[in-house]
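Just one protein chain is left out here, and the rest sit where they should.
Order of writing sets the chain letters: A, B and C. Residues in each chain are counted from 1.
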Amino acid sequence: MNIAVIGLGYWGPNLLRNLYETRRCHRLVACDLNASKLERAQLRYPSIEVTTDFNTVIADGDIDAVVIATPVSTHAPLAQAALEAGKHVFVEKPMASNKEEAMQLIELAERRQRVLMVGHTFEFSPPVLKIKEVIERGDLGDIFYISSSRVNLGLHQKDISVIWDLAPHDFSSIFFWLDEMPKYISAMGRDYVQRGIPDVAFINLEFASGVIAHVQVSWLAPSKLRRTTLIGSAKMLVYDDTENIEKVKIFDKGVDYKDPETFGEYQLSYRAGDVVSPRLDTYEPLFKEMEHFLDCCETGQRPKTDGYNGLRVVKALEAAEKSLRNGSQVVEIE
Amino acid sequence: MNIAVIGLGYWGPNLLRNLYETRRCHRLVACDLNASKLERAQLRYPSIEVTTDFNTVIADGDIDAVVIATPVSTHAPLAQAALEAGKHVFVEKPMASNKEEAMQLIELAERRQRVLMVGHTFEFSPPVLKIKEVIERGDLGDIFYISSSRVNLGLHQKDISVIWDLAPHDFSSIFFWLDEMPKYISAMGRDYVQRGIPDVAFINLEFASGVIAHVQVSWLAPSKLRRTTLIGSAKMLVYDDTENIEKVKIFDKGVDYKDPETFGEYQLSYRAGDVVSPRLDTYEPLFKEMEHFLDCCETGQRPKTDGYNGLRVVKALEAAEKSLRNGSQVVEIE
Amino acid sequence: MNIAVIGLGYWGPNLLRNLYETRRCHRLVACDLNASKLERAQLRYPSIEVTTDFNTVIADGDIDAVVIATPVSTHAPLAQAALEAGKHVFVEKPMASNKEEAMQLIELAERRQRVLMVGHTFEFSPPVLKIKEVIERGDLGDIFYISSSRVNLGLHQKDISVIWDLAPHDFSSIFFWLDEMPKYISAMGRDYVQRGIPDVAFINLEFASGVIAHVQVSWLAPSKLRRTTLIGSAKMLVYDDTENIEKVKIFDKGVDYKDPETFGEYQLSYRAGDVVSPRLDTYEPLFKEMEHFLDCCETGQRPKTDGYNGLRVVKALEAAEKSLRNGSQVVEIE
Partner (left out) sequence: MNIAVIGLGYWGPNLLRNLYETRRCHRLVACDLNASKLERAQLRYPSIEVTTDFNTVIADGDIDAVVIATPVSTHAPLAQAALEAGKHVFVEKPMASNKEEAMQLIELAERRQRVLMVGHTFEFSPPVLKIKEVIERGDLGDIFYISSSRVNLGLHQKDISVIWDLAPHDFSSIFFWLDEMPKYISAMGRDYVQRGIPDVAFINLEFASGVIAHVQVSWLAPSKLRRTTLIGSAKMLVYDDTENIEKVKIFDKGVDYKDPETFGEYQLSYRAGDVVSPRLDTYEPLFKEMEHFLDCCETGQRPKTDGYNGLRVVKALEAAEKSLRNGSQVVEIE
């Protein structure tokens, strides 16, 4: 296969490296407006081709697929151009700046029968997949609520808020685990450092199933937190992505409700059993993601993180940002 | 002084012990409906008097002050009866079930010229006082936001929600630090274990000064968290009350904004200096609190945690509970 | 039963409280040279008798057993007097100042057919018992080595070294787990704060079975460590007594040796599976210990921590101290 990577900023070089390491790309083209970034890439991978011109990539009939890792506002236009040129598209998260753009990409990909995959890498990561497995096995019982913190000092983006920068990770993981998207979203936040660009947000999500979730994102925090807690009726789970070895811990803890008929008055009893930290696979999620994209391009199968998957995240981001800018009013997602 | 402690449930025995240890109480009377609790108290402190009848306490002209540690719904009625009988009153947090009750107590205490003190113990605790000192010295710069988690497994209350049970601690500390109460409050929560009694809540507070705060309280969590982060323009502070020795940590971290005039485009630079965990005093906060109450009774001085201090917490609790029960709608506090 | 507690210093009041709470003592007598300590005890437990005179306790034919919690140098003389007076004896760890004294107590108790129990409380504690269970089930495979740290700032003793103060806990736990005492002991240490009284020691233990153990004890350390690691051929275990909930963790980790015949050269492969923190019982070890002593007194059964159990700890302490004072020379235990 012949693949072009568009954008060699912060994340693009990782995509390039993993594509390279799959050894499945016959031609590998890197495209960026900044020639020095291309030079650095070619120094490292002498066999790749480079160009500063996106249009030559699009016009190149030999290129099967493009992988887009540019600023968010350009995701949709570039993906659209590539799809229209008949290429498969992998686009980084969030897939578009708004749901209309996202919807257009989905329709275009379907019309042109091309693969459209969104880079929700966490859905390929060992801890997130292990948690999905634990949930599906019923170990947690009914999920009550989820609480997540994704905070650290910086890196302040200049074009998007902290919601669009950090919340896609939590949203995609949570929607994946619950197999559901939220019905109501609200968010409180502020723009402390750069006027107009919120750098801290507290986001509430309410799901039709009764689950609620809280996601806290910030570029202003003294230390890095990547901590998600899932509370179920049977067990509780903590996922701490900053831990080296015990990233996922399952607590056999809960409250048991004893029937009032037996006791006159109902009674609650607290249960505390073993804590288990399951073994996790150790592969690089991005590599699995790139392999999956190449597989989809070759076989035509629908990607796990397809356009609809990307769309629901965009809808939630839009709703959260809207609420934040409207005094935390609750936004209903249709 | 002659003091009566009303209620020997979970917290009352601690008040009794600390009053006893002040060695400033001539008569110390314990009152509870449950005779076996009185018996246990008297076994431990043979010199105290006990009674199951609140009215004999009230009618006893020799009793100077009462200390109330009964269920929340009885706080205001008992305090009112005591004030009307001309006694000084210390009442546990929250001081009343609603702001009307709280206001009546304040007015009554003023009319009768009696001390009315509310048991916001955290305002007497070494870490909370140290943080106040750090803020007043200007070390944190302008405070941007505060985020707090107070969660653990249980103890589910049967008469009040987790908001009324746990949030008083965070509210009183935050209002004390900021010297301000919030203008807008919203809260999302659910009642998972006991129908009608929320056991998890995510509370947003917005202050007129621009500060925002988030407080997360829950009786459903795998491990105990008592963690508050204060983010300022100059430094950041973490207060972890589950730590034994480094409860308060001050991070010399922040973002500096460089003027666009100098650089063409503005620049952000991140700063990371020393981390300091200041030495904290080691006394028991409750002891200081009881001493302060006795001092106020003797001198007539206004307590640090007076009725107005208690009232603002009650107002905030009411607003949070109201928002939670109204689909997280933002509630304005007049 | 009628029991006397001798010594109300640091530990004695805990023994008294637990004996009291068993509700199995008809008479409970407290004995200390310091009258104010007796007063405090009686204030708390009005029903107990007190005396400053050990001899009246000994002479009191009604007293069935004594519980000794005095300075180490007095353990043996007091225990001896009590045994000779026909009383059962519980003596705190270490049971004596040297092995000769310990041996005499054992012989005396046997001759007089009295119970002699030593206060190695850890052998009654939930984590230590859980570890014993894990080992006996074979979960760890062959035990390779054990490493333990028991350090904190203070409390410097004035009559015994840090070895005699802190190492009894590790020694009794390790010998209990291994069911073996060491053959060789060496120790390096120094007396930094008080001349002649070592306040830090690094102790090596070698067992005939091939196991080795290292025990580090210190009164000079910035924070409290209570951490023991057991490395087995099959699994590894960490016991951290400063943790609140995950005191014991079992790591399914190890190295597998692959036969050279299959591979030309032998290969090592590393294995990392789940980490499990088993649920532990939550009772107070001291209460179990006191119950066990009373049971033994009543039934005549031999205590779990009998004189021989106490003797092997004394032998090891003596050897360690001797090595420390002789330039870390290895001492063989006969």
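Rule of thumb we're sticking to: contacts are C-beta pairs under 8 Å (C-beta built on N, C-alpha and C of every residue); 3 or more make two chains touch, one makes a residue touch a chain.
Quick caveat, the model's predicted, so the values are computed rather than measured.
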Full-complex contact with the absent chain, from B:D60, B:E246, B:E291 or B:D306:
B:E246
Sites on chain C contacted by the missing partner chain, in the whole complex
144-145, 147, 153-154, 156, 184, 186, 188-190, 192-194, 200, 202, 204, 206, 210, 212, 214, 216, 218-223, 229, 231, 233, 236-238, 249, 251, 253-255, 257, 268, 270, 272, 327-330
Using the touch rule from the top, list residues of chain A that touch the missing partner.
43-44, 46, 223-224, 244-245
Where the unshown chain meets chain B, residue by residue:
245-246, 252, 272-279
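Throughout what follows, only the chains that are shown with their structure count from here on.
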Interchain centroid distance [CA atoms averaged], chain A/chain C, Å:
53
Between chain A and chain B, what is the gap in Å from one C-alpha centre to the other?
39
Between chain B and chain C, what's the gap in Å when you average each chain's C-alpha atoms?
42
By the touch definition above, chain B meets two or more other chains at residues 223
